[in-house]
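The structure's right below; bear with me while I get my questions together.
Every protein chain except one is present and positioned as in the full complex.
Chain naming follows the written order as A and B, and within any one chain the residues start at number 1.
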Amino acid sequence: MESRILKEYKDSRSLQSQYILALDPISTDDLTHWECTIKGPLHSPFANHTFKLRIDIPQTYPLTTPICKFEPFAMPHPNVNFETGEICLDILDTNWSPVFNIQYIVEAIVWLLNEPNFKSPLNLDLANLLRFDDLKAYHDLISYHLNNSAK
Amino acid sequence: MTTDHRRLTRNGSLVRTVGTGVVLAIGAGIACWYWWRGPNASQETNRLQQKEEEEHRKEREKEPSRCVIVTKTLSEMKDFDWQKFLKDDIVFIVVPGETFLDPSQGFEIDPKVGYKIIRCDTILGVWSCVKSLKKDSLIVIGDEVEGGIPDDISNFTKNIRDVKSKEELLTIFPIPF
């Protein structure tokens, strides 16, 4: 769906968003692989940290969802697989609609950082912390992982 | 004369073919030898590289990563210089109800290592953190932890050190004179 991706690329040039620091294809020749840098939302344990997202656009886009992943070992979050960076988000799976675009997806992921869903976890330990309502531990453990991998 | 000449030429061509045959054989032999030695040689360099890597790994492994659960005894050791250990690969998990290097009690912690202290609101949260961190060894005074040490913790850490007394604790964290 080339005109569509082209349009999204054009729109991304004039993107202004509080949490999206960068949203670019890896090369202007190939618009099917994008990289995005996001900022952690303010009142979450991810504040003051930045994260890289890798977005791959399949041939059947926009009828099927793009494939989004964090970098491995970079995002400790109940709905993110720490080792692979895979994200569990409903709109990236069953609730995808062709009217969504890349920017919307990224914004939804930023929103997810703030509002984790412990019912469909990819990181059991963090999800359990939320389930036990141990917010202090949740906050500190995420801090630990973020600062440790930053080394 | 002609017969001799013919014999000579016949012999000559014979000699020539034998000669080329020998040269070819030698060439093939050398090629084979190089080919056989070639992978061996690269194997040797590989082996050297592997040895180096192993040495590096062992060096890293000499410092096992540690996870310490801070219970009553530890939190009461206020004069102990815990901060010295914060620069190692270590993490302190504080059980609910205890304080440890608390800023409100006047402690100042270098923010670069301050993240190595994880404070919890629930005991279940403590064990979830231990499982998530997957450090090499776990140091805990089992008797002071509510509910004891769960059975499945051994799947998440190699070495569990159930400390029985304060003296034993001091042997783990030695303070040089």
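The definition used in the following text is that a residue touches a chain if its C-beta (ideal position, glycine included) is under 8 Å from a C-beta of that chain, and two chains touch if they have at least 3 such contacts.
As a working rule, contacts and distances are computed from a predicted model.
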{"item": "Absent chain [UniProt protein name; select from \"RBR-type E3 ubiquitin transferase\", \"Cytoplasmic tRNA 2-thiolation protein 2\", \"Centromere protein S\" or \"Signal peptidase complex catalytic subunit SEC11\"]", "value": "\"RBR-type E3 ubiquitin transferase\""}
{"item": "Touch partners, limited to displayed chains, of the chain removed from view", "value": "A"}
{"item": "Touching residue (missing chain; options A:Met1, A:Leu31, A:Ile91 or A:Leu135)", "value": "A:Met1"}
{"item": "Among A:Pro25, A:Gly40, A:Pro62 or A:Pro121, residue touching the chain not depicted", "value": "A:Pro62"}
{"item": "Touch list for subunit A against the chain that is not drawn", "value": "1, 3-4, 6-7, 60, 62-64, 97-99"}
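Convention: only the chains that are shown with their structure count from here on.
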{"item": "Distance between the centres, which are taken as Cα means, of subunit B and subunit A, whole angstrom", "value": "31"}
{"item": "Residues on subunit B engaged by subunit A in the complex (per definition of touch)", "value": "91, 115-122, 124-126, 128-129, 131-133"}
{"item": "Residues of subunit A that touch subunit B when the two form their complex", "value": "76, 123, 125-126, 128-129, 132-138, 140-141, 143-144, 146-148"}
